[in-house]
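Here the complex is missing a single protein chain, while all its other protein chains stay put.
So that you can tell them apart, the chains are marked A, B and C in the order they are listed, and the count of residues begins at 1 in each.
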Amino acid sequence: MSSLTLHDVRITGAEGSRNYINDEYGALSWLLTKDHKRIAILYLISITIMFLLGGSFAVIMRVELLTPEGDLLTSDTYNKMFTLHGIVMIFFFLIPVIPAILGNFILPIQLGAKDFAFPKINLLSWYLYIFAAAVGLYVIITGGVDTGWTFYTPFSTQYSNTHVIGVTFAGFIAGFSSILTGLNFIVTIHRMRAPGLTWYRLPLFVWALYATSVVMLLATPVLAITLVMLMFERFTGIGIFNPAIGGDPVLYQHMFWFYSHPAVYIMILPAMGVASEVVAAFTRKKIFGYRFVAFSSLGIAFLGFLVWAHHLFVAGISVYSALIFAFLSFFVAVPSAIKVFNWTATLYKASVSWATPMLYILGFIGLFTIGGVTGLFLAALGLDIHVHDTYFVVAHFHYVMVGGTVMAYLAGIHYWWPKITGRMYNEFWARLAALLVFVGFNLTFFPQFILGYLGMPRRYHAYAPEFQVLNVMSTAGASILAVGYALPLIYLGFSLRFGRKAGVNPWGAVGLEWTTSSPPPKHNFEETPVVTWDAYDYPAMMKAVGETQNV
Amino acid sequence: MMLSDFPLFPEAASTMAHQVDALYAFLTVICGTVSILVFILIIFLAIKYRRRPDNQLAQDQEPPALLEAAWIIIPFIIFMVMFVWGAWVYFRLSRVPDNAIDVYATGRQWMWKFQHPTGQREINTLHVPVGRPVRITMASEDVIHSLYFPAFRTKADVLPNRYRTIWFEATKTGRFHIFCAEYCGTMHSGMIGWVEVMKDTDYQRWLAGGSEGSMASQGEKLFQKYACNTCHTNDATGRGPVLAGLYNTTVALTDNSMVKADDNYIRESILTPQSKVVRGFAPVMPTFQGQVNEEDLLKLLAYVKSLSAPKPATVAVESQQSMQTSAGSPLAPGAGQAPQPTTTGKGNQP
Amino acid sequence: MSDTTLHAHADEHPPHHPFLQHHFEDLGQQHEASTLGMWMFLTTEILFFGGVLCAYWIYRVMYPAAWAEAASLQNWQMGAINTIVLIISSLTMALAVRASQLGQRMGTVVMLVLTLLFGGIFLGVKGYEYSVHFHEGLFPGAQTFTWHENPALAPQVQLFMAFYFTMTGLHAIHMVIGAGLLLWFIRRAWRGDFGPEYYAPVEIMGLYWHFVDIVWIFLFPFLYLIHSAGGHHG
Partner (left out) sequence: MADISVTEHHHSDHAPTHHVTPLWQYLLVFFALAVGTVLTVVASRFDLGMWNTPIALFIATVKATLVILFFMHVIHSTRLTWVVVIGSFLWLGVLFVLTFADYLTRSWSLY
């Protein structure tokens, strides 16, 4: 019965008809659109620009760090570089990238819905994002900011003479954008699922985005209020974290990390969702331990709230609370481990395709594991005393954020590119880029673990000469990485005009998004689908389809 | 050939360094093994089961469910080992040995200032003896800094609003890096220095060379300069409590709580005296916030600590305590001599 | 597509309600989605105010004497009056929702107008208190804080006042936004948009307004009525 259903659904989308791209023309039809797919495209363009900007700052830093002396930039410029790099990459790139681009495009389609529950609010989030980015760019052009992305007081409130208010305001606004996105996701997942699409039939990407949205809703407001207090303090000169009147700078750090630690799970959870989709699609297999993977997302979201002070082990919190936070930090690692092992187990007796998205995801699993286990080093209290605020931490978080989330994003954009644009990209160049990214990435960031344990502090413009060799390796890696990131821009752009037509389901994957035409019509489906099959029911589908395309 | 230019491991020059390194080695072995295993497994499986004409369809074969439990429980046990070990090292890094000698440090944009109890002062260099635990009590004059000794595997943030302590016991003589590890503005990367670990005899000689008098004696002068001695006399006649023997005792406050008279308590007593008022005394001590700078504060602290000298102090402690209980009880409930806050507001009298 | 097991029955609807958005199946789904959305939003609001409350409590525990002193500088009568005013406005708001549920157009309008009126009174009183604090030199800031009647406590009193203005200021901003929304709702109610089938927007407006009321319910004792810790000392 289910096979029949799948078969029928597969042929519903008619090729060459009207779709969301050619439905209307003109700039206004894009800028005022309420179609989630068009909004996703708006995000795709703006977030890519921010990534290039943040990446440029990184390149400038890496070039400066070729030599131990601070000879290329002044100290102040260098300080602005890592601050802006961190702010742009975190608030304007990594937090929105997967939810706002891939989530926006795919989530309603995976739910069989016509759109999000609140399409206007969806557009509003994009405008908030753009407004925040504009404020951020204004700050960058008019002189930048030098506090580090963490804005620690009292430096940010009393001592920095750069545009702290401007950039925290930008962060505040960007926070609202992400709150509204999360709100829209949750309500949509609860209220807009197609008939028959029960919770356990949901793709794991949806579970992951659900967990992400919960974190967005519960954590971001605390950042917002913290930034408000920071702005107030800078504005009036006197305020809540000011030691001169009895304020406690460590309290700022508590409140900042109450948001920012869960925020790292805002960054990784969607990536894990993409990983599950891609692994299933390119092994043609149901994810091993579907329910474990689904609930581990919620587990990470929940436990992620209980560990924030592991960033404060040397900041002056009490020894006893440090013990509590370290203890809890190890708990978050358990659901992460569940995911890694389940993905790996899914490969067993599978039909593994080496297509580009899968290459990225294989890289993701490995690099996330390294990034994750080095998080354990940091959570092991006694060790963190030594490596806190050194390049060990820098390496850790680039492994999880770049090796993890960016890799998964690249996998996702390649995986859904045919659906989004209706075209195939060039597989050769894509695989080459994946390889370059993997090699360049490891060369850039692996030496930093060693640097960190040697004791090189982060945010250092000039460093001790014995650290130079490893720094040169790192810079060399970064240039390979830059090429690796530039390539997709070229061949993906190329595919828009010259790419082969993708068809409804180029990968032979299951999931509602592969049942509608590529690109999808304005309302996603000709008629609301009724779901009668489980997620990733490949055997059933394979039987139904008979023979498949080779990928 | 270039091994000195390309180290992979930092020098280990303190008693704790080897313990941190052991923990690091343990984690590296476990985590390295797991990571490599994951890499090997995914590559192996991805090759073995790569898509071929005969396996277009995954074999719908699920590994045993017991596996799921195994990879939840086994890592968890390993994690707990990591936690306990890490916590143990942390505790040892936090707990200052009782026989530690004192050094005082002040961080400011962008230099480290050190003072020795004997009065020596130095900037960006710190002389310490080998083989003896050294405790550094420190505060910042402006933003947060972090005093970091990579060779000793220890660091601690230096805060503008209270004292932190850090300790180490050097095991080797020589020069080792001092870094500032908390971003503190323009010259953060220039806020560096050297710690000179000397043989004890050399250290004693170094200490003997030239000084403006010990920190405590300088503190005593400040005690007079700021007129602390008008209230804090040596007997129970002053308006304030006797300070001799105060350090490291437990003090009873008006709200019936007890606090330990440690460095931070004394600091707080000077800067925000009203936040913890000693039982039996009126909150009349003025605040010295903004009048005493961090270095002077450290000297006052050194002076108050020096008053704990055993001989006369034991007497003083007893007399002070008996005074407190006798004077304290009749005064305690609503004695009315404390300025009641309600009288100063407007519009709040019914 | 002819396979009826596959597709929802898209065109069995009666004629669409004018306010039914195209991507919802029906008004029930739309109503549910919008109230859930509002509750999600209020969740973020709870954590937003909760963040500053957490900081407030940390310091309250650290500096009990200063907190008691500073709270005694507030005009508790004004605070109490405002609490009552806000509770009344909450009642009228609730009645506005009820009226719209019952399809009473005029009732809805009148109740919304009353809500707006009481909200306005609240803001007026708050403004008066602000101006008094300004003259008393209680506004935090190097130049503006000139209150030194108890010099030993003055720094922490200033800290308290930073909280006072942050918290009441944020609350007041929420009130102003609420008042703006009310104006728009009054217009829509007057136009007769709402009725038993379609009152979700009024309900949502109500949720927001009651939330702002709840915040004040906590702020009042926190900012105006602190009894000195331990009772007998300053």
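Assume a contact is a pair of C-beta atoms (placed from the backbone, for glycine too) under 8 Å apart; a residue touches a chain by one contact, two chains touch by 3 or more.
Everything numeric in this text was worked out from a predicted model, so none of it was measured.
Within the full complex, the residue among C:Gly28, C:Gly124 or C:Pro151 touching the omitted chain is C:Gly28.
Within the entire complex, the positions of subunit C that touch the omitted partner chain are 25-29, 31-32, 35-36, 39-40, 42-43, 46-47, 50-51, 54, 57-58, 61-62, 76, 80, 83-84, 87-88, 90-91, 93-95, 98, 101-102, 196-197, 203, 206-207, 210-211, 213-214, 217-218, 220-221, 225-227, 229-231. For subunit A, the residues touching the chain absent from view are 190-191, 218, 222, 250-251, 254, 258, 305-306, 308-309, 317-321, 324-325.
Keep in mind that, in the parts below, only the chains that are shown with their structure count from here on.
In terms of inter-chain touching, the protein chains here all touch one another pairwise. Chain A has the C-alpha centroid lying closest to the overall centroid of all protein C-alpha atoms shown. Contact tally for B-C versus A-B: the pair with more C-beta pairs in contact is A-B.
Centre to centre, using the average C-alpha position, subunit B and subunit C are separated by 43 Å.
If you average the CA atoms of subunit A and of subunit B, the two centres end up 37 Å from each other. Listed for subunit B are residues 272, 275, 289, each touching two or more other chains. Residues of subunit A in contact with two or more other chains: 244, 246-248. Residue ranges of subunit A in contact with subunit B, taken from their complex: 70, 75-76, 79, 146-148, 152, 154-155, 158-160, 243-244, 246-250, 283-286, 288-289, 292, 313-316, 319, 322-323, 326-327, 330-331, 333-334, 337-338, 340-342, 344-345, 347-354, 358, 362, 365-366, 369-370, 373-374, 376-377, 379-386, 388-390, 450, 453-455, 457-466, 468-470, 538-539, 542, 547-548, 550-551. Contact residues on subunit A toward subunit C in their complex (touch as defined above): 5, 8-9, 12, 113-119, 121, 179, 182-184, 186-188, 190-192, 194-195, 217-222, 224-226, 228-229, 232-233, 236-240, 242, 244-248, 251, 255, 258, 523, 526-530, 532. On the subunit C side of its complex with subunit B, the touching residues are 62-66, 68-69, 72-78, 136, 149-153, 155-156, 228-234.
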